[in-house]
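Before I ask anything, here is the structure I am working with.
For this depiction, one protein chain was excluded, whereas all remaining protein chains were kept in their positions.
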C-alpha cells in the first residue's frame, strides 16, 4: 500500500523503516533538507501518491501539526486520508477533522506508544475516527504494530486515539512514580542491600513484572544507585491533560497527579508553597529567620 | 533436598507441588486434619527430617507464625533453618531470628509473590538473612522460582525479604491505582467506545505492558465494564506498612498512599471527613440541611 | 451613591440591605416577579439610574450572567460600569469586559465571600479591573465590606477578582479537608472522648483558630458526632478551576485536590477505579468474586 510520511525525525524515520519492511511504498517528506526525504515539498509528496491517498503527519503537536494539516487540506482531494500520529491534544482533533471534512478529506488521529524501541518491537497504536477509514488503512497499521494479537485498537470517534494515548501516558506516569517510591524507600532503608538488584528480581514471577521494570534493569545495570541521573524530571503535557479531563468528568486521579506534581516540584513549582509554610512557622515559632533555627512547634 | 512445609493452604499446598516437581522431598504438616498433610504433628515433622533440617513456615502472619516459630524453637537443633514465607512484618523477623539464634537455629525471611499463578509460573522470592544460609537452601528456592534468570534475590539482612515484599506490594498498589484511574477516566469519556478493549491493546508494544495488564484482560473478557465487580477494595496491610516505613525514612509515597486511601475510603474511612465538610458548608451557605440543597458558595 | 442590583436572591437580597444601610440608593431587579424588585425590567432599571450608572450583576454564572451582560450592553451608555459579582470563571471576565468595552462601558469582576453571614458581618470583596473604575465605585464597596481595615482588595486586572475568589475557595476546600481529617481521626481513636468538644477548644489560643472552626462549633452544638449530616459533599467548580489553573502554571496543589477528590469520590467518582483494583486482585488472588473473600496477597 502507498503512504506519504511527513516528518522524518526519530519517530517518523523509524516508522518509515517498519512500513517499508512490511512491504509498503513510502514517500517521505521533512522540512529539513538534510533529512532522508524522498521529495522536497508537500506538493511533490501529494503528486507522488495515487488517490485515494494516505498521508501520515508525524510532526510536533501545536502549530507545526496545524499548519501541515492546513496545507494538506489545500492539496488533497475528497476521499484522501490524513492521519495525525503526533502528540496533539484530543480536543484539537475535532477541529482538524471538521476542517478536512469540508473538502471531503477523511481524518484519523493516532496515539503511538513505544518510544525508540518501537522500531524493533513494534508500536502500540490507538486510533480515533470512522471504522471504515480505519479498515482502509489497516494494512499500514499492521506493519507498524507489534507482531502479536495486541497493540492496535480503534478506541473511539475522532479524538479517541489521542485521548487513549493521553490516558496511557497518565498511567505510565503513575507506574513510574510507584516504582520510584518503592526504590526510594529501599534506598533509605538498612534492610535492603541493593535496591536495584531487588527490583530487577521482580521481572519474573512477580505481580509487578512489566516492561518498565525491564527498562529499569537496563538503566541500573551500570549505575545501580542512579547517582548519575539528575533528581529532576520533565513533563510532556499528557498527564496534565488527563488530570484536567478527569477533573471535569468527576474522576479522581490522585496517583497520576502525584506523579505529575513530583515532577513539577523538582523544577521549583512548590517553592512558593514552602516559603509560606516556613514564613508562618517562623511567625508562631518566634520570628526566627534562619531555616535551621525554626522551632518545631 | 529435604524440606518440611508447615501450612498447606492455597499457597503452601501449591509450593509443595512445585518443590516435589523439582525433585525435593517434602514433609507437609497443617493444623487442619483434613489437609493433605504427611504427618500429624510438628514433632513428627521434625522427626521425619534429617539434620540440618529446613522448615518452611507458611501460615498466617501474627500469632500463628509466632507460635509456630516458638514451637519449632523447642523442637529443632542448632544448625537447622527456619524460613518464614508468610506475610510477617519485617520488624517481627528480627525478633524471630534473635529468639531462634539463642538455640543456634538459623532464620531466613522470605517474601513470596505470584498468587495462585505461582504454581505454574513460579514464585518471585525475596529473602532476608545470612548469605551462607541462603546458599544452603538455594536448591529449594530454585525449584520455587520461575525458570528465567530473575525471580530470586537475597535482598538484605534478616527482615530484608519481608521489607522487599512490602515494598513490592506497595508498588503493586500504585500500579493498580494508576490503571484504575485511567480506566475510570475512559469509562466517563465520550471519546472512548470500549475502555477495556483499549487497555487490552496496550499489552504489546506499549510502555505500560505488564503482567497486571494481562490479568486485566482476563478480568474484562466477560465483563468489559466490570459491572459485576463491587466498587469496594480490601487492603492487606503491606502498603500501609510501607507508607509508615517511608514516613519515618523521610520518603514521600503519594501514589502508594493514594491507592491505599482509595480503598480505605471505599470502606467508609472518609465518611467523617465528608460530614465535617458538608456541615461547614451548610453553616456558611445558609443552614440548609439536605445535602442536595447545599449552596455552592 | 446610586446602584442597580440585578438578582435579588439570597446573596443579592442581603447585599441590597447592606448597601441601603450604608446610605446608598439601590434599584433592584430580578427576573422573578415575586421577588422584592423595584422595577420590572432591565430597561426600567437602566432608566431609573443617572449616568454614569453602576449596575451590579448578581445572577448565576454561565448563561444567565452572559445574557444579562449582553442585554446591559444594549441598554447602557459609555462610561457606565458593570460589576459581575457572581461566580463567573475568570476567563469569562475578559470576554465580557472586551464586549462591553466596544461600547465604552466599563467592567469590574468581583469575587464575594461571606455566605449568609455576610449580611451582618460584611462581605470580603476581591475586584479585578481598572484602578480608576475601582475607585469610582469604592463607596459602594465600602458599604458591603466588613467594618475593619481588611475585606477589600483590587486584586489585579480584569479577571483578577474571580481568580482571587477561585483561589480563596480552593484554600477553603483545603482547610475544611484538614479539619475533616483531624475530626475523623479523633472519631476513630480511643484516646479522644469527644472530638467536637476538643476541636471547639481550639477556637482561642491555638494556631488553628479560624472562622471555619467557629462555624464547626455551631454545627456540632446539637450533633457533636455529625451523625445527621450525610457523608457526601458537593463541589462548586471553583476548586476544580484552581487546580486546572495551577496545573497549567506548574504549581502542585495536592491538598486542594485531595479535598476536591474526596468530594468527587463521595459521589461515586472513584467507583470504576475500585472495580479495576478489586478485579485485578481477584485475578492474582485466585478468581474469587465475592469482595469479602478476596485474599490479601
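Going in written order, the chains are labelled A, B and C, and every chain counts its residues from 1.
Quick note on the criterion: contacts are C-beta pairs under 8 Å (C-beta built on N, C-alpha and C of every residue); 3 or more make two chains touch, one makes a residue touch a chain.
Being a predicted model, the structure only gives us computed values, none of them experimental.
K.L.:
Of the chains that are displayed, which are in contact with the missing one across the whole complex?
P.N.:
Its contacts among the visible chains are A, B, C.
K.L.:
Can you work out which residue in C:85, C:170 or C:269 touches the chain that's missing from view?
P.N.:
If we include the chain that is not displayed, C:170 is the one touching it.
K.L.:
Touching the left-out chain: which of C:200, C:235 or C:271?
P.N.:
Spelled out, the listed residue whose C-beta touches the missing chain is C:200.
K.L.:
With respect to the chain omitted from the figure, which of C:146, C:224 or C:237 is a touching residue?
P.N.:
Once the missing chain is taken into account, the touching residue is C:146.
K.L.:
Would you mind spotting which of C:14, C:65, C:87 or C:113 touches the chain that isn't drawn?
P.N.:
Result: among the candidates, C:113 touches the missing chain.
K.L.:
State which residues belonging to chain A touch the missing partner chain.
P.N.:
Looking at chain A, the ones touching the missing chain are residues 10, 87, 113-117, 176-177, 179-181, 183-184, 187-188, 212, 215-216, 218-220, 226-237, 254, 259, 262-263, 265-266, 268-287, 289, 291-292, 294-297.
K.L.:
In the whole complex, what residues of chain C lie against the chain that is missing from view?
P.N.:
Considering the whole complex, chain C reaches the absent chain at 90, 113-115, 118, 121-126, 128, 145-146, 148-157, 159-160, 163-164, 167-175, 177-179, 181-182, 184-186, 188-194, 197-198, 200-212, 242, 245-246, 249-256, 258-259, 261-262.
K.L.:
Touching the absent chain: which residues on chain B qualify?
P.N.:
207, 240, 243-244, 247-248, 250-254, 257-258, 260-261, 264-265, 267, 269-270, 272-273, 284, 297
In this text, only the chains that are shown with their structure count from here on.
K.L.:
If you list every residue number at the chain A and chain C contact, are more than half found on both copies (same) or fewer than half (different)?
P.N.:
Same, since over half the interface numbering is common to both chains.
K.L.:
With chain centres taken as the means of their Cα atoms, state the distance from chain B to chain C in Å.
P.N.:
Those two chain centres are 45 Å apart.
K.L.:
CA centre of chain A versus CA centre of chain B: separation in Å?
P.N.:
32
K.L.:
What's the distance between the Cα centroids of chain A and chain C, rounded to whole Å?
P.N.:
37
K.L.:
Which positions in chain B touch two or more other chains at once?
P.N.:
Each of 113-115, 177, 179, 181, 184, 188, 212, 254, 259, 262 in chain B touches at least two other chains.
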